[in-house]
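The complex appears here minus one protein chain, its other protein chains still in place.
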Amino acid sequence: MLELYIIISFMIAGAIIAVEMEDLLSAVIALGAVGMGLSVAFLILKAPDLAITQLVVEILCLVILVRATVKRDMPEARGRKLFFPLAAACIAMALLIFFAIAPLRELPLFGFPYMKVSETYLKDGLRQTGAANMVAAVILDYRAYDTLGEATVLFTAVMGVLAVGRRIGRKRPGDPDGEE
Amino acid sequence: MTVYLLCLILFLIGVYCILIKRNLIKIIIGLGIMEYGLFLFFVLVGYRMRGRAPILEPDQIIADMVDPLPQALVLTAIVIGLATTALLATLAMRLYEKYGTFDITQIRKLRG
Amino acid sequence: MDETAHGMTIIVKTVTRLTVGLILLFGIYIVLHGHLTPGGGFAGGVIIALSFVHLMLAFGKGVALKKLSRPMASCIESAGGLMFLAIALLGYTGGWFFFNYLTGRGQPFRIFSAGIIPLCNIAISLKVGAGLFAVFMALVFLGVWEGDKK
Partner (left out) sequence: MNITPLFIVLPLGGAFLTPLLGKRWKYFPGAACNIITFCMLCLSIAAVAMVYRYGIIMYRVGGWMPPVGIALVLDSLSAFMLVTVNLVAFIVAVYSIDYMKMYTARWNFYTLFLLMIAGMNGMIITGDLFNLFVFLEIASIASYALVAFGTEQEELEAAFKYAVMGSLASSLILLGIALLYGFTSTLNMADMAQIIAGRRGSQLLLFVSGLFIMGFGLKTALIPFHAWLPDAHPSAPAPISAMLSGVLIKTLGIYSLMRIFFSILGMTDAVLNILLALGAVSMAIGVFLAIGQWDFKRLLAYHSISQVGYVMLGIGLGTPLGILGGLFHLFNHSIFKSLLFLNSGAVVYATGTRDLRLMGGLKERMPVTAATSFIASMSISGVPPFNGFWSKLVIIVACVQGGRYGYAFLAALVSLITLASFMKVQRYAFYGRLGEKWRHAAEVPFSMRFAMIVMAAACLFGGALLLPSISAPFLKGAEEALLLGTGYAGRVMENLK
């Protein structure tokens, strides 16, 4: 699994660049690189559905974020480099990782999951649902209710964007009582 | 084990970015990085060594395939992440329109 | 944004004219084969939305809006949501909410198989495609207002 380690290291490097870059456009593009890296990692981990979805979602995210940053040549405010918060954050992160080691050891070994429920999907999926793609069978048949929720989340976000993007939120007194 | 820790580091870089950075776009970027770490972790949990992708082909004897359930969950989570990002980007753009800056230290109308 | 208002250069426009149909077609393919190959309603819907975004970036707002106007996008999105809900409710004919009442019809590994899964994929793709296009349009119009103000 060497390639997996390489791609995750690449993602971490990209993430650090995205966080520390002062130019916003470059930071956004570095985020895009991390997302593409994630897509490749999904491919290595035998999740082609996710790889495709992550790829297209990353493109859309990138378009939206570039749309938000482009032409706004406001580099990040330099400010004083605050040493204390940085040190505190690093110590906190190191502590958290230290505390996470013992719990992570209790997970099944990497590459050997328990698959208590999933065995059923793999064994009976084709017979019960008729779909060849097991991921599709899970999201649209066994757990279709989740997908209804997922579609609703997106619908909510669209409604939210339309609501937040309104030019005038409140009516002035005396405005006609019309819609929009 | 090491992969899990690397994932956690990715997650924590995102948390660090959210808590320390003082720029709206940087905060959105931090959320994105955090979510990537999370998705990767979820898929890693379901990976089976030398497994196949969970897609059947005609006349195939069912061999060891990776766990399809985390993949389905991550698919849902990716959509949720996209929804959050879109809403946050809109909010950030509206704030830019009102204040002319993405810098959070200059957008302090509210008392903490 | 001048580029979106007047469109980009002739090179970009030509390439777009050649590719945009293929992108749309690829999106539809991904949606229809969601239950057989990787992809599915969500990824396909995003690709469909991206094809319109592509059109809008290259040619400016007018052309894309002529193909799919804003109220139309909103309507399609709601209709997609309702269609998904209706498929779920039709499951009551089999006794359960979200029951796969069409299962067992059709051959596995063919397009017409897997019961309600392809129908759900189509509903989701309509919803996602139209919804994300609406989001992008809202963001572009935000920029226009901003320009007016300055």
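For reference, chains read A, B and C in written order, and residue numbers begin at 1 within each chain.
We take it that contacts are C-beta pairs under 8 Å (C-beta built on N, C-alpha and C of every residue); 3 or more make two chains touch, one makes a residue touch a chain.
A quick note: this is a predicted structure, and the numbers were derived from the prediction, not measured.
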Which of the chains on display does the removed chain touch in the whole complex?
A, B, C
On chain B, where is the contact patch with the chain that was removed from view?
11, 14-15, 18, 24, 27, 31, 34-35, 38, 41-42, 45, 69-70, 73, 76-77, 80, 83-84, 87-88, 91-92, 94-95, 98-99, 107, 109-110, 112
Write the list of chain C residues that the hidden chain touches.
71, 74-75, 77-79, 81-82, 85, 88-89, 91, 94-100
Per the touch rule stated above, chain A touches the missing chain via residues 99-100, 102-108, 113-118, 120-121, 141-146, 148-150, 152-153, 155-157, 159-164, 166-171, 177, 179-180
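We take it that only the chains that are shown with their structure count from here on.
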Cα centre of chain A to Cα centre of chain B, whole Å, reads 2
Inter-centroid spacing, chain C versus chain A (mean Cα positions, whole Å)
20
Report the inter-chain centroid distance for chain B and chain C in whole angstrom, where each centroid is the mean of the CA atoms.
23
Going through chain B residue by residue, note those that touch at least 2 other chains and give them in order.
53, 55-57, 75, 79, 86, 89-90, 93-94, 96
For chain C, write out the residues touching at least two other chains, lowest number first.
37-38, 40, 42, 108-109, 132, 135, 138-139, 142-143, 145
Within their complex, state which residues of chain B touch chain A.
1-10, 12-17, 19-23, 25-26, 28-30, 32-33, 36, 39-40, 43-49, 51-57, 62, 65-69, 71-76, 78-87, 89-94, 96, 101-103, 105-106
Write out the stretch or stretches of chain C touching chain B in their complex.
37-38, 40, 42, 108-109, 132, 135, 138-139, 142-143, 145-146, 149
Interface residues, chain C side, partner chain A - complex:
1, 30, 34-43, 46-47, 49-50, 53, 57, 74, 77, 80-81, 84-85, 88, 97-98, 100, 103-104, 106, 108-109, 113-117, 120-121, 124, 127-128, 131-132, 134-136, 138-143, 145
